[in-house]
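Right, chain A next:
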Amino acid sequence: MKGAPQTRFCKAKVATTVRDPMDITRGAPGVALSVAGVTRHIAGRDVVNQVSFDVADGEIVVIVGPSGCGKSSLLRAIAGLDPIAAGRVVLDGSDVTSMPPEKRRIGLVFQDHALFPHRRVDQNIAFGLTHLDWAARSRRVGELLELVRLPGVAKRYPHELSGGEQQRIALARALAPNPAVVLLDEPFAGLDSSLRDDVRTDVIAALRRRNAAAVLITHDREEALALGDRVAVMSNGQMHQIDSPDELFERPSDRFVATFLGEASFLPDPDARDVVMMARPHDLTLGADGGYDVITARRYLGATWRYRVQRSDGSEVDVDLAGGPGIMPLEIGDPCTVMVDAGHPLHRLPA
Partner candidate 1 sequence: MVHAAIAVALSVPLLVIVWSIVQPSTEVWQELWATRLPGMIRETAILLIMVLAGTLVLGTALAWLVTAYQFPGRRVLGWLLVTPLAIPGYVLGFVWLDALQEPLGARGVRSIWLCALVLTITLYPYVYLFARAAFREQSQRAVDVARSLGCSRAMAFWRVVLPMARPSLAAGVALVGMEVLTDIGTVRLFNVSTIADGVLRVWFGTGNRDAAAEFAVLLIAVAIVLIATERLARGRARFTQTGSRAGLHVEWLYGARAATASAIGWGAFTIAVALPVSRLIAWALEARRTDQTSTVSGDLGFHLISSLQVTVVATLACLGLGLILVAGLNRRRASGSLLARLATLGYTVPGPVVAIGVLVTLAAVDRLGWLPDGWLLVGSFVGLIYALVVRFLAVAYQGMEASITKVSPSVVASARTLGAGRFRVATRVELPLAGAGIIAASALVAMDMLKELPITLILRPFGIETLPIWVWQATSESLWVQAAVPSLAIVAVGMVLVAVLLWALERGAERVSREGRTPDQVLQGKGGHDRA
Partner candidate 2 sequence: MTPKKRPLILGTLLVGTLFLSACGPGDGAGSDTASVQADSVEAGDAGMITVYTGRHYGIEPVFAQFTADTGIEVRFTTGNDPELRERLIAEGANTPADVVMTADAANIELSADAGVLASVNSDILTETIPEELRSEANDWFALSQRARVIIASTERVENPPTTYADVGDPEWQGKLCLRPSTHPYTQSLVASIIVAEGEERATEIVQSWVDNDPLYIDSDTEIYKAVAEGECDVAIANTYYLGRLLTENPDFPVGIVWPEQDGRGTHINVSTAAVTANAPNPEGALALIEWLATDGQQQFANANFEYPVDPNVEPSEIVASFGQFTADLDAVRQLGGNQPAAVMVLSATGYE
């Protein structure tokens, strides 16, 4: 960092322009984050295995997967908090793979906000702004408070705010030094479900307003589908698929992705033995005039009734039928026939 201004506290985060002439993964313009072949070992196991993806400027990518799938580890690897065994991380065109976190231009927001409890809100936000003078710092703090729609809380302490407010301040703090990408680790998991929606909206809105690139990890599939410009599904350290939410939901690349994102039933493909057809519950319907399939369970979901049906060949499928006043639900044990009612060809997956 030659020539960088020596500040009293942390080194100023001036954009590093170390350009390696051999760097063939230098990102295309407009790519905030590029992750290539990142692998991380812990105790002999690959918790992150050859993961690659890009995040464009202003794009929000959500990584979703069950607990232990490696998404947190991946995030930490991107942040530089943990070392990686292989691969590269390129931020805003610079290869930061060997750099410590303080030299990377990233923002971090954790599930428990991790605000510094001994400092006021404005001091929290200004934490990463030591390279600015006092006036510029106050201005920036003010801007960020506006951004997260909390203009009046500057002089309060974190414990004096509500959970949602704390999370928004955490975001403001992360955004303050203009990071290339903001990394959010299950940011809404710690909130009351009644608040969650509102906070989600506020946080995403703030990110959009700033046109910030972000990687958000969550285990909640609904959240993933709702928030991401693109969504990536991970399990066991591997990224199965990264695509827009509707692509992911309607055209998953494998069974895991299919079942993770929603209820899915798999019907054998009459034409090929190693292919199955995916049917979402709303793609199927039931003929209730008897048949060889039997209803084994049912669940009322408000708008729909979801029936679990055991087919004559032994497999089980889920079928949604519309609910509502005047509709008589079917009973457990009722015979019926499962029929496809999709309005589009069913998506095919390897078996």
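Throughout what follows, a residue touches a chain if its C-beta (ideal position, glycine included) is under 8 Å from a C-beta of that chain, and two chains touch if they have at least 3 such contacts; residues count from 1.
How these were chosen: all candidates are chains of the complex that A comes from, given by their letters.
The model shown is predicted, which means the values in this text are computed figures rather than measured ones.
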Numbered candidate touching chain A, per complex, among 1 or 2: 1
For the chain A and candidate 1 complex, residues of the former touching the latter: 9-13, 76, 79-81, 100-102, 104, 106-108, 110, 112, 114-119, 127-128, 130, 157-160, 170, 173-174, 176-177, 179, 183, 190
